[in-house]
Structure formats: C-alpha cells, structure tokens
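In what follows, a structure is listed as structure tokens, so that the remarks can point back to it.
Incomplete set of chains, arranged as in the complex.
Each chain gets a letter, A and B, in the order it is written, and its residues are counted from 1.
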C-alpha cells in the first residue's frame, strides 16, 4: 500500500479546445498531484491509499466517489469544514498555451490541523509514502503534519518519495526552501529539477552538459540531505499539441536517462505524477534502475494520451510502450 | 437606467436532472439576484446597469461577457482581487427538491470597500435603484456602501426597490434586522414575505386570512419605515416540476393579488428577481398597480420556463401571458 498525502482539487475545464471566455460548461474531474499518483498506481495493480481532507458536502462526496472508482482506498480520508479547492484549466491548442487559474484558498485540506491525521494508524502496513512540495505549501500547519508523517515513516522504514514541484504562487522561495530542506532528510527518492534544486536546496550542479550538471547536483543532494536517489522529467514544448518528454534518474551510483518520447498531447496535466507513480511502482516491484526509469518515463508519456489529471492504464500497457519500437498498432 | 447593485455568482449545475454525485460536467451560467433583475429589464427594453466587483481574471471576464451579451451596461463594474463566488445547483426533479451549495466566501465583491463605488457618478441619470438583502449580508462594509448609494438616491429622488430575501446562512437575524431596518427608510418599494417582515422588521400582520395579514403588515411597514409599497411572491410547490405562483402588491392604498399561474418548471431560480424586474418595469412605464402586478407575476411565471438564473423574454411575451386565457399556442 502506497500512502499519498495531499490536496484534491475539482478541476473545471471548458470542453474540447474552447477558451474559458467561450465556455458554457465545464468538464469536471478531481485530481491533485498525490492523488494522481495513487490512482495511477491502482491502474498498475498496486494498492494505494489517498489521505486528504474533504468538505462535508456533495462536492466532497462526489470527489470521494471519483477516487473510489479508480480503486484507491478512501477509508483514511477526513471530512470537515472548509470548501473544495478548485482550479480552472484552459487546455492549450496549437500555439496557444494551457492556462490554469487556481481557486484553492480556504479549502478543507488547507484547514488540516496538527493531530488530525493519526499517522501511526494511517501508515500501518504502508510500503511507501508519497507527497509533493505543494502539500506543505498550503498552510502553516501542513509542514509540521508532513513532518509527523515522515517521522513515522522513518521509524518504520517506509521509503518516502517526494516531488518538489515548487510553486512560487503558493509560497516564497525562502519559506519553501526552509521547509523543504527540513523535510529532505526523511526522503528516499527526490524528484526535483535543476532550477528548484538551486533555489530551494542551494545545490547547483557543475559540468558542461545538462546530464553532468544534474548528476553533480544529485550527488550533492545525497551528501547534504541523505537523499538516496534523485529523479527528474524533461520536457520540450514544440507546440501545445506536441511535446517531447523523457526522464532522468540518479540511483546513487549512476546517472540514467530514458528514451525520448515525442507525444501528441490529449491532456498534459499529471505527466509528472504518472512519472512518480512509475518510479514507486518499479521500486516496489524491485526492478533495477534502468527498467524502473523506462517504465516511469513511459507512464509519463502515456499520460499525455489520457483525459483528466491522472494516468488510466494497466501495467502491461505502460510496459508495452516502454519496449515498443515506436509503431502504434491497433489491439484487437 | 435602472442601477442594480450586488454580487454575481458563477452557477455550476449538472446537466439535465443529474445529481451532483453523478455529474461529470457542469453547465455554467452567471447570475445573482440584482443582475438577474437587470438582465430581465434589458429583455423588456429598459436600460439597466449592473454594478458589482469582479475578479481580474478570465472567470471575471467571462462573467462580464455574459452580462454584456444580454445588453446590460457593464461600464461601472469594478475589477480587482478576490475570487469569483460560486454556487452549485442541483436541479430538483419529481419529488426530489433542488439543492444549492454556496461557495461564495472571499469573493471580489465581498472585498468591496467603502469609497470604492463612486455613487454620485454611478447614479447619474438613473431612474431606479435595485438591491436585495443579500448584498449587505456579504461583508461588514457592504451595509455602509449600500447606505451611501441610498443617500444619493434620496438626494436625487431615485426610487429604490429592495427585495429583502433574508438568508439565515449569511447573517444572523439580529444583524440582518438591524441593517435592514436602518436601510428601510430609503426604500420606495419593499419586497418581503410575512415571515421576514416579522423577523427583521418586527412587523406582524393581523387578520384572519393571509391577504388581510399581509395588508396590515404592509401598512405598518409604511407607517414605521416610510416604505411606499410592499410586494411579495407566493409559491405552492406541488412537486419539483410543478409549482403554482402568484404575486401580491400593496400600493399604499389597496391590496392587490395577481392571478395564479400553475407552472411546469424548467428552472425555478430567479423567479423572484423576474418579479422585481416586472415591478420596476411597470413602475417606470407608469402603469397602474394592477397592470404592474400582473406583469410582474407573469414575469415570475415565465421565468420558470427559461434555463439559467434570469428571465429571457421580451415585454410583449410577458404581456401576452399576463392577458392570456391559459391556452398556449405555437407562434409562427
């Protein structure tokens, strides 16, 4: 069981490639980085539990049903006062970029208080714990709540996966750096890009090319914070409709880079979360670093073909893509 | 020009008669009691101006376009920080009632501050001013802002229409009573039901039947608060699909009651706002009380046939219903 801790948002997006200014309706899906990873894991056949706090109204209950539908455990979800966080997504098209408008203040999750989550009980039997840097950014209390969870993980030997995912609109660089550095010591696998490693952890890679720089930054994160592995997704945006994505993993010894996927985009939200889920999945399965990274990258690539915030795919679909020669044949 | 002052909400409702728990998309319309009245007035051919404060983002701009589409003046709308208030509407069906979930806290409108609205300029050339009891309920500052507007109306002789529309979830009876009583002296036409007249104004009608009680309550409102006219809509809910509606007007002299309309319901939100618009319209046209009331009641009835928060109908459509014999013939 992988325990994923974070906020779930109601995502509202105009149909097709309409702009928000043109919309007379919104498609509704529920997602959030940690939940996206949990649901992708369920698709791969791994048990996962979403831990969050939802408003005690019909919107919260609709969210609960949406999570349950994909097979995640919801028995540890709290409900209470506060609203459902919302984000509006205008999907990009052609040369027009996607646009996100957040409306997440004062959510039930952001009202989480110390002691609300009984981590001893929640983490009983957990194989892994996943959170992103968004979670501690959402309130003053949340860094402490995450810290409590990490303490239990440490005492139980539960590996912690963290995607730094720094959002400057949520908190200042100073505060984010302070919090993330304090949490880093509990993290096994850190997903972070070069810029955020420098900004938040003061860790700048050296070397001529990107991979060399990343490797040196990863080594320094390991030395300074005890992180065991560092991973990262790379993305090149040709248009709003075609990107090229890949992934990088430093496994404590070697620097690995996955193949590149040139992906037409149906929905690019949540690619990184599918990558995280892929890393967790490969780790739990005991795969070697190369196989794990290729699986995670294929999961990221495949996510772009699926509507909504999270990957809907079985393990064999991801594996087939990871090992394909690039042709895409109909399956009968 | 009728100036209408209040909040506009983004209304999100599941398609058809789906429940929120079943919804994968939401239909989006923008409305609010005062805006609903303004847009209905535009349909009748009367100029109307919506005065509100919207967030300075794409949702706010979408709302602006929606208001403009129906012909209301939007040049006096402010934009700024804060979010768009939202409400989720689950339309009732059969024996299942409609359900509303409000998510309107911290809206750009609720962040209105004293002095933001330049009433001298806004009310230049105004024929009427309309607000509901929801407006002063939304923040501590708003009663004062409404009071400022009423002061300008008084000095210019602009008649004020107010629909009390007391919402206990927004403010306490004490606070509402205090505020509404202090505003009442500036009101020409007050729309209020028996229960709220008692609760907020301490005015209880006497007499055997409903009309007698209403008349006596209206007289007391006139005596104590200087209100010139008192009006009211009546509704009998047979099912979520059929209601019977009518209206009552005490015009300072006589108590009038409109005919009853038994209305199958397409969308019952905003019936009262259409009634208010009808009262304003008849008043501005100089119609007598009976014609004004019948028009307002027909506007209320006709609203139930129109999707969204506000009536979309021309004056002659409302008049035709007000004078019809009950048969409904196709118009070619």
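Methods note: a contact is a pair of C-beta atoms (placed from the backbone, for glycine too) under 8 Å apart; a residue touches a chain by one contact, two chains touch by 3 or more.
Computed from a predicted structure; not experimentally measured.
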| item | value |
| --- | --- |
| Copy count for the complete homomeric assembly [2 present here] | 6 |
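To be clear about the criterion, only the chains that are shown with their structure count from here on.
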| item | value |
| --- | --- |
| Euclidean distance of C-alpha centroids - subunit A vs subunit B, Å | 45 |
| Residue numbers on subunit B that touch subunit A, as the complex places them | 12, 15, 19-21, 23-29, 57-59, 61-62, 65, 83-84, 86, 88, 90, 99, 101, 103, 105-106 |
